[in-house]
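As you look at this complex, bear in mind that one protein chain is not there, while each of the others sits in place.
Read from first to last, the chains carry the letters A and B; within each, the first residue is number 1.
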Amino acid sequence: MNASTMIGTHVDVRDLVVEFGKRTALDGVDLQLDTGVHGLLGPNGAGKTTLMRVLATVARSTSGSVSLLDHDLSKQRDLRMVRRRLGYLPQQFGYYPRFTVREFVEYFAWLKEMTPSAVPLAVDHAIERVGLADRADDRLKKLSGGMLRRAGIAQAIVNDPDVLLLDEPTAGLDPEQRVEFRELLRTIGVDSCVLVATHLVEDVAVACTHVTVVSDGRAVFRGTPDDLVAAGEDTSDGDSPIERGYTAAIRAARKR
Amino acid sequence: MEGTRTDDELLRAAGSGDRVAFEEYYSRNAAWLLIRLRRRCGDAELAADVMQDTFLAVWRAAATYSGSGQSGGWLWSIATRRLIDAYRRRAARPESAGEASEGLVYTSSAEDEALASSFGAELAVALDRLSPELRAVLQATVLDGLSTREAATLLDIPEGTVKTRVRRARLLLKEALA
């Protein structure tokens, strides 16, 4: 998709199918992602979270191939290597209320098998990057919803991941925090692959270099935010140019 | 100022909140850190910013330093993380795209003299014969201990290029020393 494909792809998904009983959540998705910030848009139930969970190596695919950082996920031996270089913030993100922010982030630094001497500095850095430095020793149960989400983001970036998966990360963030968060995303996207599932079309317009729209388990649009805007030029549904593009992409897919 | 405490001792004291010790640690270590950062980024203002970030991180993490006599490497490892961060922030700003590569490849001046080499003379000659691009890559990966990805970010070149340049530089050095 862009010029730097020469190193190999960070995320390479081919014909991915995920079924839950009779329901097909993903129905033949193809996706190749490199460094940059990639937006994942789609209506409720489109399959965004399902895709994220497969990429996070948490859920298994029914068929198709998925490789991360040039490792095939079906090879169990590579799984561990890949996981060390992953960051994941689930949509429904559970936490330990009695942990402090610092303990929480440290916990995941250990789970990600970081070198002991690197852990304290990495924890400090991650907490600083999400703007929670002054709350580092507060228990999670004392944080506001938005701060909690930032603690979740800190956990995801503590290992400086090559692939960062964020499922609805801006839910609950105030406008100022959202602006700072977009800045952080762009910074991370300079040399990592960031995939952000969201409903907030303006997040995508501002922070993302690429967009994928999924609908009913299929990737129905791939391109830049500008491409998506262009796709909506003939529609009047939606409040912003990019929203119109999004609506048009979904409509076109449903007609097919 | 000739202190009686070692850097390790100063760090430990700083770790328990001693600001005086920390200021002394700063006065002893700011110079080499700043010079080294300037050599890496060729931008005095950015180097000073990174140095500030670094010392703030050192203050917060001082209590976690557990080495003996390794505080130099410890400090530098913090500084490189912050430097890479600064480059990422710079690269993330669309208006300044491309600016990052300026001043990055260190160019040795005309007054080069073999002054200090603790390497063998042959290795020094071989190193100096490498092209600035190859040297920059070796410097980032070998001397500064960066990963391929970090070196790529710092030098603003693709990861693949870092890998091939390291390989080429190693090969050239081996030939020169053979």
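We adopt the following convention: a residue touches a chain if its C-beta (ideal position, glycine included) is under 8 Å from a C-beta of that chain, and two chains touch if they have at least 3 such contacts.
Methods note: contacts and distances are computed from a predicted model.
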> What is the protein name, per UniProt, of the chain that does not appear here: "FAD-dependent oxidoreductase", "Putative aliphatic sulfonates transport permease protein SsuC", "(2Fe-2S)-binding protein" or "Anti-sigma factor"?
Replying inline: "Anti-sigma factor"
> If you put the missing chain back into the full complex, which of the shown chains would it touch?
Replying inline: A, B
> Hey, which of A:90, A:223 or A:238 is the one touching the hidden chain?
Replying inline: A:90
> When the complex is taken as a whole, what residues of chain B touch the one chain not shown?
Replying inline: 2, 6-7, 15, 17, 19, 22-23, 26-32, 34-36, 38-39, 44, 48, 51-52, 55-56, 59-64, 66, 69, 71-73, 76, 106, 108-109, 111-119, 123-125, 127-128, 135, 139, 143
> Which parts of chain A are in contact with the chain that was left out?
Replying inline: 49, 53, 56-60, 76, 79-81, 83-84, 86, 88-100, 102-103, 106-108, 110-113, 115-120, 124, 133-134, 136-137, 145, 148, 155-156
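Heads up, the rule we're going with is that only the chains that are shown with their structure count from here on.
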> At what distance in angstrom does the C-alpha mean of chain B lie from that of chain A?
Replying inline: 32
> So in the complex, which bits of chain A are touching chain B?
Replying inline: 4, 6-7, 117, 120-121, 124-125, 128, 133, 162, 183, 186-191
> In the complex of these two chains, what residues of chain B are touching chain A?
Replying inline: 57, 60-61, 64, 66, 77-78, 81, 85, 87-89, 91-92, 149-150, 152-153, 158-160
